[in-house]
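And then chain A:
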Amino acid sequence: MVTQASVLQQLAAIAGPEHAGPPQAEEYAVDGLPPSAVVRPGSYEQAAEVLRYANSERLAVIPRGAGTLMALGNVPRAYDIALCLSRLDEIVEHEPADLTVTCQAGISLGRLREHLAAAGQMAPLDPTLPAQATAGGVLAANAYGPYRLAYGTARDFTIGMRVATADGRITRAGGRVVKNVAGYDLCKLYIGSLGTLGVILEATFKVRPRPREEGELAFALPGAADACGVAAEAERRGLSVAAAQVLNPAAAQALGLSAGAAIVLVLNLAGTPAAVARSAREIAALAAERGGRAATSPPQAGAQHPPEADPPPAGAGAPTGDSRAVVGWLSVLPSRVPEAMAAIEASAADARTSAYPTAGVLRVRCTTGDGGETLRRLREAAREAGGRLVIESCAPALKRDLDVFGDPPAAFELMRRVKQQFDPNGILSPGRYVGRL
Partner candidate 1 sequence: MATPPPIRAPVGARLIAPSETDLSRCVRCGLCLQHCPTYLATGLETESPRGRLYLMRALAEGVAQPTANAVGHLDQCLQCRNCEAVCPSGVPYGRVMEAARAQVLAGGRAPLSWRLRALFLRQVIARPGRLALVAAALRLYRACGLRAVAERIPVLRDRVLFAPTVAGRPFRRTGVIARPQGAVQRRVALLTGCIMPLAYGRVHEATARVLALNGCEVTAPAEQVCCGALHAHNGDRETAAALARRNVDAFLAAGADAVVVNSAGCGAAMKEYGALLAEEPDYAEKARRLAETVRDVHEFLADLPFAPPASGPELTVTYQDSCHLAHAQGIAGAPRLILAAIPGLRLLEMAHADRCCGSAGVYSLTQPQMSLRLLDEKMREIAATGAAVIATANPGCMSQLEAGARRHGLRVRVAHAVELLDEAYRDSGAGV
Partner candidate 2 sequence: MARRNLIRELQSACGKKWVLHAPEDLLVYEYDGTIERGMPEAVVLPDSAEQVAAAVRIARRHGVAVTARGAGTGLSGGAIPCDGGVVIATPRLNRILELDPENRRAVVEPGVVNLDISVAAAAYGLYYAPDPSSQKACTIGGNVAENAGGPHCLRYGATTNHILGLEIVTADGEIVQAGGETGEAPGYDLTGVLVGSEGTLAIITKAVVRLLPRPESIITLLAIFDEVNQASRAVSAIIAAGIVPAALEMMDKYTMQAVEAAVHAGYPPDAGAVLLIEVEGLAEETAEESRAVQEVCRDLGARELRIGLSPEDRERLWAGRKGALGALGRLAPSYYILDGVVPRTRLPAVLDGVYAACERYGFRVANVFHAGDGNLHPNVLFDERVPGATERVLDLGGEIMRLCVDAGGSITGEHGVGYEKRNYMSWIFSEDDMEVMARLKAAFGAEERLNPGKVFPTSKGCGEVSSRMRAAIARAGPDAYI
């Protein structure tokens, strides 16, 4: 008979009594559901041992980093142990001349960035809350931001991982060299799997030299099509654009980019000084051709990361924010971004929308006071634009009636079989993933 006491006792035996205990605050709750125990392993072996134990006792485990992205996912079916990786926060290896870095999953991106910056390098991980988020968490949630335009998403620069399996074995996928096709590319599978296939312990990234020059431009344009057109043309010309965001008036206003009813295009430039200077000139001309004028620069101009179109989302276990707040991600073909933006406005009057035009991704923040009706309208809007809506965060109550990932994708049956093979006892983040896997 497994009791909370026996779980705690077991976890304390594995990680030490000071690193195992009952949840102290609500911060470990997921969608309002608190775990029975929290454990912070100090080594890969301890993490694996926790899983071995949980697997043998059929205890549900949800791994977590800093918790900044815990809102994503369906309501868990069960939640016994919060497996907190914050103590695994070291740089394992960094040879600057190899342009690779290996770090533990619990390291914050802030620390990783600092470390790499000292060598004039960067790992282009770009989630919503860059400083606090951990490497492992960002990978598990496949979080990205507008910098994906230039640098891609985690799947493009993660070259190796160590992962603890559901039955508590420490395994390796990929390697530490930049080019490697030995064996199946399991890194791809783990990225974005939301802790349902294994627990990421360590990752190796390709890094790149930091750009010598950076800059930021913002233009107010008559319509979303104009803004997307400028961004597309800039990319076609190969100008030094690292990130692009198209903001609707509400999002622009929230950033202090007051431009009336206009759409605002924010571009972050990176490259050599000469290339950045020329890019700025050409982009200004392109914007002018489409009736654009410079928008007031936001205060963070020149920062490495672009402005966020909204305040930090409510932490998963700490629903301190507005319980009606919703954050969603629409994915459509890039050519349909303007259409999707219009459809969002029509579905949610207070929506703050920030689109990554050339990727075909739109981030929406709005409120829903109508018991999920807005969500349904948004989802319908996404469908009409040929895409889908994934809800990153909303009130847990709303989640019970819908799958935050939308209808199961075409290959869902294969995904179900993957989950079944990797986690036959269903102990890893049960119910949280696509189709409530």
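Basis for inclusion: all candidates are chains of the complex that A comes from, given by their letters.
We adopt the following convention: contacts are C-beta pairs under 8 Å (C-beta built on N, C-alpha and C of every residue); 3 or more make two chains touch, one makes a residue touch a chain; residues count from 1.
Since we're looking at a predicted model, the values are computed, not measured.
Novice: For chain A, choose the touching candidate in this complex from 1 or 2.
Specialist: The answer is candidate 2.
Novice: Spell out the part of chain A that touches candidate 2 in their complex, as residue ranges.
Specialist: Residues in contact with candidate 2: 95-100, 120, 152, 155-156, 165, 169-173, 175-189, 191-193, 197-198, 208-209, 235-240, 271-272, 274-275, 278-279, 329, 331-335, 358-361, 386-388, 390, 405-406, 408-415, 417-422, 433-435.
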